[in-house]
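Note that one protein chain of the assembly has been removed; the remaining protein chains are unaltered in position.
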Amino acid sequence: MTTIAELPPGFADKVLSAQSTFRSVMDAMARPGSVQRIVPMAGAPDMMMRGTAAIALTLFDHDTPLWLDARLAESSDIVKWLKFHTGAPVVQDSSIASFALISDGAALPPLERFALGSNEYPDRSTTIILQVDSLDAGRNFELRGPGIDGVATLGATIRPADLFERLRVNEALFPRGIDVVLVADDAVVAIPRTTRVVSKGS
Amino acid sequence: MNAPAYNFAYLDEQTKRMIRRAILKAIAIPGYQVPFASREMPMPYGWGTGGVQVTAAILGPQDVLKVIDQGSDDTTNAISIRKFFAKTAGVATTTATDVATVIQTRHRIPETTLHENQVLVYQVPIPEPLRFLEPRETETRRMHALAEYGLMHVKLYEDIARFGHIATAYAYPVKVNARYVMDPSPTPKFDNPKMDNCAALQLFGAGREKRIYAIPPYTQVVSLDFEDHPFEPYRFNAPCALCGAENSYLDEIVTDDKGGRMFVCSDTDYCEGRQAAGHHGSLSAAPYKEKAGSHG
């Protein structure tokens, strides 16, 4: 058992670190496929990448129901750290989650189990934060859509391997949909629901 | 007494988180108005509180901020907002469009082409483009959900029937990424083409109406029109009297009470930059005459 005092710390400077982290995530969301770096570092419990920890500290709070994959939910350190630093309520029902944290991409549930928003309120949808192996090497992908000047390319190693095939559901759902933030250590790439991704092989 | 103590960029962190989440959703759904719990700001609703909240949520110490109202850095409201951020966030401010990283604007888009490292934040009074056709939020929300924009086209067509033209000169509606009809804020329609495929991120904040929306960079933005009545940006047909620019939006300055008029760039930074580079206009207050073909 870890006591609160033993939990890894949050941001040293809450205000400026959150601002800097947000700008990286905002730039990532505005320019899908671009790799943004998260600079400010917080302590992170095991299984949580430092980029993920910074995003959690920046965007989660009492108002954001949070869904954790099985591996994270089973870790009392992770749950305690999130509760202590963000106050976000951890929920069992993924369909009401504002955010979902996925450490084990192989266990990503079917996307329709998350909140997809409604046609009236498409913003009421889950943002999935998915930890991946690499955002600079691996298979090559081509991305098109708002935020991209023509075509963007991304080399990444991602589980589940069919993530982008699964995200194609966004095309038919729009304006409803799922937005994804990929994290590899301190690197972040966002795939909003408007981005179309095709695999170019490795 | 509970003496007030204020946070960096004024807003408390919880409010910033809420606004930041709304901004991310706004970017993910281009042109869709995300509801947010707008706060009371220390300036009146209708005076830029939406833009101020968006700017406060994104601004960091490394940013360089420019604030314009009517294209000018020196209008009183622009000065007031710029001072607010200089004081509460200690950020560097500028009047030069190309060095600014965040530009908050009311009613204009700068003439200088924006680049990738910039965010343009618009102050929006009425974010709902359908509001004047249908006052009920419940109805307009349904129309957006179904992408049912017939009413807007009927309105524009009625203009053509009555006046021979679409009688909308500012806040001219656009369609974003071929889905949402969006209000560009009360910018003159001259500025509409600048929104299309823009390298900078464009964020819109409506404080009183509690909405945030966005146009990501490089996103298609089309001004609504008809094949037989295509969209035409309006500009008074004259060079700027100060810098001679022939492609900038002009303010009309009344110089006397005998019909004297002159036309100068509304974008003061652009105009000063051109003058500094050696461009000159007539500089004289030429009387304005209603001449056939002198405008349109």
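A few notes on this one:
Order of writing sets the chain letters: A and B. Residues in each chain are counted from 1.
We take it that a contact is a pair of C-beta atoms (placed from the backbone, for glycine too) under 8 Å apart; a residue touches a chain by one contact, two chains touch by 3 or more.
Just so it is clear, contacts and distances are computed from a predicted model.
Set against the options "Peptide ABC transporter ATP-binding protein", "Ni,Fe-hydrogenase I large subunit", "NADH-quinone oxidoreductase subunit I" or "Carbon-phosphorus lyase complex subunit PhnI", the UniProt name belonging to the omitted chain is "Carbon-phosphorus lyase complex subunit PhnI". Note on the undisplayed chain: of the listed residues B:Tyr32, B:Tyr149 or B:Tyr249, the one touching it is B:Tyr249. If you put the hidden chain back, the residue from B:Ala171, B:Cys198, B:Ile215 or B:Ala245 that touches it is B:Ala171.
Residues of subunit B that touch the chain left out of view are 1-2, 4, 6-7, 10-12, 14-15, 18, 35-42, 44-47, 49, 69-72, 74-80, 83, 106-108, 125, 135-138, 163-165, 167, 169-171, 186-190, 208, 210, 234-236, 241-242, 249-253, 255, 262, 264, 266, 268, 271, 283-285, 290, 292, 295-296.
As a working rule, only the chains that are shown with their structure count from here on.
Contact residues of subunit A toward subunit B in the complex are 14-16, 18-20, 22-23, 25-26, 29-31, 58-61, 63-64, 98, 118-123, 125, 127, 146-150, 174-175, 177, 179, 192-194. Residues 7-8, 13-14, 16-18, 20-30, 32, 34-35, 57-61, 116, 141-142, 144-146, 177, 179-180, 199, 201, 214-220 of subunit B are the ones that touch subunit A when the two sit in their complex.
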